[in-house]
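Shown here: the complex without one of its protein chains, the others still in place.
First chain written, first letter: the chains are A, B and C, and each begins at residue 1.
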Amino acid sequence: MQKIINDPADVVTDYLHGLAAAHPDILRFDAEQRIVVRTHPAKPGKVGIVAGGGSGCEPLHNGFVGRGMLDAACPGEIFTSPNPDQIVAATKAADSGAGVLHIIKNFSGEVMNFGMAAELLAFEDLTIETVLINDDVAVKDVPGTAGRRGLGATILVEKIVGAAAERGDRLDALTSLGRRVNARARSFGVGLSSCTPPLRGRPIFELPDGTIELGIGISGEPGRERVPMLTAREIAAVMVEEVISDLQPAGGANILVLINGMGATPLSELYVLYGEVEALLRERSFRPARRLIGNYLTSLDQAGAALTVLELDEEMTKLWDAPVSTPSIRWGE
Amino acid sequence: MQKIINDPADVVTDYLHGLAAAHPDILRFDAEQRIVVRTHPAKPGKVGIVAGGGSGCEPLHNGFVGRGMLDAACPGEIFTSPNPDQIVAATKAADSGAGVLHIIKNFSGEVMNFGMAAELLAFEDLTIETVLINDDVAVKDVPGTAGRRGLGATILVEKIVGAAAERGDRLDALTSLGRRVNARARSFGVGLSSCTPPLRGRPIFELPDGTIELGIGISGEPGRERVPMLTAREIAAVMVEEVISDLQPAGGANILVLINGMGATPLSELYVLYGEVEALLRERSFRPARRLIGNYLTSLDQAGAALTVLELDEEMTKLWDAPVSTPSIRWGE
Amino acid sequence: MAEATINESPTVSARKVADWVLECARVIDENLEHLNELDSTCGDADHGSNLRRGFAGVRTLLGSEPGDKPATVLKKVGTTLVSQVGGSSGALYGTFFLRMALASGQDKELDRAALGEALQAAARGITERGQVQVGDKTLYDSLAPAVEAYSNAQSEGRSLTDSLQSAAKAAEEGRDSTVNMTARKGRASYLGGRTVGHADAGATSMALILRAAAETLGP
Partner (left out) sequence: MAEATINESPTVSARKVADWVLECARVIDENLEHLNELDSTCGDADHGSNLRRGFAGVRTLLGSEPGDKPATVLKKVGTTLVSQVGGSSGALYGTFFLRMALASGQDKELDRAALGEALQAAARGITERGQVQVGDKTLYDSLAPAVEAYSNAQSEGRSLTDSLQSAAKAAEEGRDSTVNMTARKGRASYLGGRTVGHADAGATSMALILRAAAETLGP
């Protein structure tokens, strides 16, 4: 294992201290409660936006705390959802009287821990709503199963809902907006390697050279199936087909395209993939109107990428363009 | 080799097409001349800022084309400096009558090709000046040698000089500003793995687990020496000592700290490193006033990171904060 | 009929509960790699590490005074697991011990029936928390048959020790039954058919924990 870390058991803490040191004007790390909160709390009356999840997916969510996105984030251990205490603390920190929206990725651990936190918060004078993100089409959404995972749509919901909260939208409006964005977004990921969790010290699985995993998530686990290596063009074709056949956007629709790297794939490859994806989307008459390309939702040092497509409406587009100032997404101010 | 590419020979072209498709409002790729230029040329009378270098270091330089930074970039093949024709074309594209500044990293190939381009441009009605970047303290700057490499200072010079050009500074002022920034910046890099150039299909060198390379550049070559694996704290100590003992900033100086990832190192590790670096810098009484943390000057899929420290003055700080809108650095507008 | 053997059965004190969870901590340590490996074939390879982190916290906590009644110990364990494990297993095992605590009320000692009710409450807690059924390839596939076996043994009038032994055995059979299942809950569910052929990590840890119960709560 070759990593720039100290004690493997301290990676998350060391990272959070470093993050806070690097962005003192945006966020701080409450080491006691293990939450990341804005340095300058939002103005009273703004709905608080909170998200959390296992660490290892950086910059998600801590890197999205700041004006125009999250008010607080609660990071768990590597690939381990945060515990209810953290979620409660983050929620209280984010509340300024107008209620708090929990953005939850549909993973058993996350759902259960946010559920327990909600039970604890029921005794407080504080309204919570929930948006559950489940955009991953690699997972078949069969009744009785855990259902689809939350992937790239998380970022889009956080950005769009964050912007709406900043302009003063109320909790119920934000909840339905978040659900609307999630409903119009789909993702599909491909892994070109496993990743190495610091405590484990070796890759989670072995991926023989010349093979890739289709339909991966964000915790380094294998995907839906293993196939022989594909070219960028072929990977794009699989992703576009999976995502579009499920989402079925209206003909000619404006879409937002997110090409998300898993952590160890160079930016140049993400752009190669974007080029192929855009060509295929245009062939199908969709119009990429907004894009985000980079490492936003990663799986430590895994190589690979995921496509997320969001069918935009005017409202979402406007909110996407609104100013945002977080460590990892910043524009307009 | 596991990469999201098509034909390995086409990686650079495919990447540039993808980049242009992704940022049509910022830049375009002239495939004929193999240069990247702004979509909306700067207003007449603005000095043109041009840089170029071997590909494989993305986002440098193409990802820094846009308002407030570069007017044009010329990307060579992977780890191969651009040829004089490209440099000439980029220079002409960037010129609007006020002259063009070449920002050249001190690598033999880059120096020679920019030199040949300058000879060709001598016949044109066009003034060129040059800033040579040589901030890498891993290389001993002995007379008769090629001297120090250009590393992270390149980004800082591009940003600061780019902002000054945007506000209307003249060519000579920009040249001395660029040289001043370069003179007050130092870098030191550490490699935790080699990288795999697409055409080669396997790593450039083997780095046994438990060893790292100190003093690496940005083309995947080995560094100054190979040592047993170090912790983040130890790596930070080496970097800070190397950089500060050479730069010798004034006591209490405001500094800009760039923690640059080599491509395959997760953001969380870069923040772990930042935390350690900041602590050491503060111990030595320096004040981190600006920071940049991420993958800005990479070596394909190499794991590792480099520290760059710039001793700031008010002018540089103001220009660093000025609005910029490129694919990979964006703020303030 | 249950009454007939009740005098032979010891009851469960706070001390015994503490012994149980300390034994859990020991067997989790012992099976750390095994549990991580099971989780790696279809999850994120951390189930053993997660539980170890939690039970290490529990061990520290119980090093001092465990408490005067079973509920006190069980509640401490549950809270510690919830807050030090996180993830699915923190929520699930946390719920498991918290619901046992709730069901144990103010009793200083749990008799065979009370323990059975506590286990049943724990199992119900898991189904609620995890929205899980038998056959989903989770820890519930060890727990559900164990609780059933315990209650059958109890209604047959068998001793506490015997009942716990039946429970542990049923849990192990339940664990083995997960090998051929396709996961429908947890991370493994994302792999679909690829999960067949390996026992579920959580079902394996649950079997260890119930075996530890048989070894410590009974005698």
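One rule holds in what follows: contacts are C-beta pairs under 8 Å (C-beta built on N, C-alpha and C of every residue); 3 or more make two chains touch, one makes a residue touch a chain.
Values in this document were obtained by computation on a predicted structure and should not be read as measured data.
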Checklist entry - Relative to the complete complex, which of the depicted chains are touched by the chain excluded from display? => result B
Item to check | Contact residue for the chain not shown (choose from B:I78, B:V157 or B:V240) | outcome: B:I78
Checklist outcome for this item: Answer key for B:H23, B:R38, B:R149 or B:R186 versus the chain not shown reads B:R149
Checklist entry - Looking at B:D7, B:E225 or B:D313, which residue reaches the missing chain? => result B:E225
Checklist outcome for this item: Out of B:A31, B:L199 or B:A250, the sole contact with the unshown chain comes from B:L199
Item to check | Residues from chain B at the interface with the omitted partner, ascending | outcome: 54, 76-86, 107-109, 112-113, 115-116, 136, 138-140, 142, 144-146, 149, 197, 199-200, 204-205, 215, 217, 219-225
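Just so it is clear, only the chains that are shown with their structure count from here on.
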Checklist outcome for this item: One chain pair leads in contact pairs, namely A-B
Next on the checklist: Need the CA-centroid distance for the pair chain A / chain B, whole Å please.
Outcome noted: 29
Checklist entry - What is the distance in Å between the mean C-alpha positions of chain B and chain C? => result 56
Item to check | Separation of mean Cα positions, chain C and chain A [Å, integer] | outcome: 33
